[in-house]
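A protein chain is absent from this complex, but the other protein chains hold their places.
On to chain A.
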């Protein structure tokens, strides 16, 4: 059993309905969708469904980009519909992060300025914003690529920059729409691993729209849509196993969680390679072996001043180095980006054990992860 927490970063969608055009003549794209995200702490939620089932519309409605025709979306208890347009825009900037399939980076800005942009918009000084952005890029394996334009980055590298930009403002929730849709499978696995690990490690929930069952299986929860309605809402194996690990943690404490996770279903990773921790990731590893990723960080400049902590849900395999799992927020005085965390309820901000993939625990509490964090986070 694990105790239920009340999360500050909670999103509630209640009976949401939407149609593009007059509902009388246009079909409902969303038809009475009710969904709660992050009720018990940060979680990774995959939204799946066939084309036209309303996945992307649901994401846009949850993110306040599209106002639903009917129903209510509340973030931290506040109805998005009661906010003015400008207020919703500011909310998206301050509380939400976004990672889309492509075209989200501003082509005229180098990577570091793309990442720093949300901080600049929030009024932070240029120097401080860029320093934070550069640090985040280094942690995401993009050290030395700060001055590159999006056009000079591979697809996977560009997605890492997008992830950094989504996280730099310490959001409460990150929305991702087919974030690996434009990537080859191995690179996609690496990017997804990074996205889940970094987002949850940051104390934020992740909502990811995907067609890919492997991407969905890496999340702790899968919501299935069909014809604008939720037809399934289930915890994944990863979530259930982690819930088991969390149950043990309730008795034995955090150190035992790591031990339990590692001995129960997470083979001890070889150094520097980490074995797959999840059946889906395992399957992906074979795929990755057949198609080595083009997104290996080593393809960038040799200088990687601050190596990032050990891999997350996936693994390092067949030339794919998975990076980007931060230390547990509770273990460090500052948040993941180096700033003091400003989530109202620290207890609630910690990822709920049941919602975090097993390898995340491993990375956080395992020796490798600890050491790497100390190297990367001490700056």
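As a working rule, contacts are C-beta pairs under 8 Å (C-beta built on N, C-alpha and C of every residue); 3 or more make two chains touch, one makes a residue touch a chain; residues count from 1.
Operating definition for what follows: contacts and distances are computed from a predicted model.
**Student:** Given the choices "Transporter", "Cytochrome b", "Cell shape-determining protein MreC" or "Putative ABC transport system ATP-binding protein", state the protein name listed in UniProt for the chain not shown.
**Tutor:** Hidden chain, UniProt protein name: "Transporter".
**Student:** Tell me, which residues in chain A touch the chain that this view leaves out?
**Tutor:** Missing-chain contacts on chain A: residues 20, 56, 63, 65-66, 86, 89-94, 96, 98, 100, 102-109, 113, 117-118, 120-121, 125-126, 148-152, 165.
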